[in-house]
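A protein chain is absent from this complex, but the other protein chains hold their places.
Up next, subunit A:
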């Protein structure tokens, strides 16, 4: 990118002041207005949802969209106990941790083999990964359910973690492989000449240098596992196993009339990931952009 701007610099010098109307200027007031309206469309519903979480149900009927007259914090306590948010969050924490660790191990090893060990047939592996990550889950959901009930993995967090790891690791592998390819080979060649084994090289030389890529995969995987719904609702059935997404869903289905408590429970579910996202948004967004570009 810096190369491009360096190339264009002389051009700007050649046409110095005509560029007052130049290409890279914003589209004026109208442009800003559209940007603001779009931002309102994106964030407005969430803000109204936050307002709702602090109202009484009666207040919500009188004033559906505006800010609450006073902050009713007790909604959160009620939602916490009635929607079993504590249990759900604890289960989600286990699912997310297991999925992130598992995916990083699976994808990290595979990406290392593909990028660094000259995996025989590596090209067809990449093709297979692209195909299998494009394969809709509808294609394997039904027999998988049967296998899981047969093997006792149904209704266990371990069973769901395995599914998440398997479905998320193709993408993780491709992303980490692309990242590893940007690291200079001299790094591990030297260690190899010194007689270090492959595991040692991977752990001591590559791992520290690949941390930004690993963090990106970890974040995207964590978000995906935390928010996932279809597998969770299909493969976990007992209340004790439910992550926050399906226990929130169950709560929502059972209390149709109590929108304020649903809003409070929704906010409790939203907060951990929103906080993580806001802190690390650059890595999130760039990681997403790279994933989109990768395929």
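We take it that a residue touches a chain if its C-beta (ideal position, glycine included) is under 8 Å from a C-beta of that chain, and two chains touch if they have at least 3 such contacts; residues count from 1.
Rule of thumb we're sticking to: contacts and distances are computed from a predicted model.
S.K.: Name the absent chain as its UniProt record does, using one of the following: "Methylenetetrahydrofolate reductase", "Sugar-binding protein", "Pyruvate dehydrogenase E1 component subunit alpha" or "MnhF/PhaF family monovalent cation/proton antiporter".
M.R.: Missing chain, per its UniProt entry: "Sugar-binding protein".
S.K.: Which listed residue (A:95, A:205, A:218 or A:236) would be found touching the missing chain in the intact complex?
M.R.: Checking the options A:95, A:205, A:218 or A:236, the one contacting the hidden chain is A:205.
S.K.: For subunit A, which residues lie in contact with the unshown chain of the complex?
M.R.: So the residues of subunit A touching the unseen chain are 1, 4-5, 7-8, 11-12, 15, 18-19, 21-27, 31-32, 34-35, 38-39, 41-43, 45-46, 48-49, 52, 57, 60-61, 64-65, 105-107, 109-110, 112-114, 117-120, 125, 131-132, 134-147, 162-163, 165-167, 169-170, 173, 178-179, 182-184, 186-187, 189-194, 198, 204-205, 208-209, 212-213, 216, 223, 226-227, 229-230, 233-234, 245-246, 248-249, 252, 257, 259, 262-263, 266, 269-270, 273-274, 277-278, 281-282, 284-286, 288-290, 292-293, 295.
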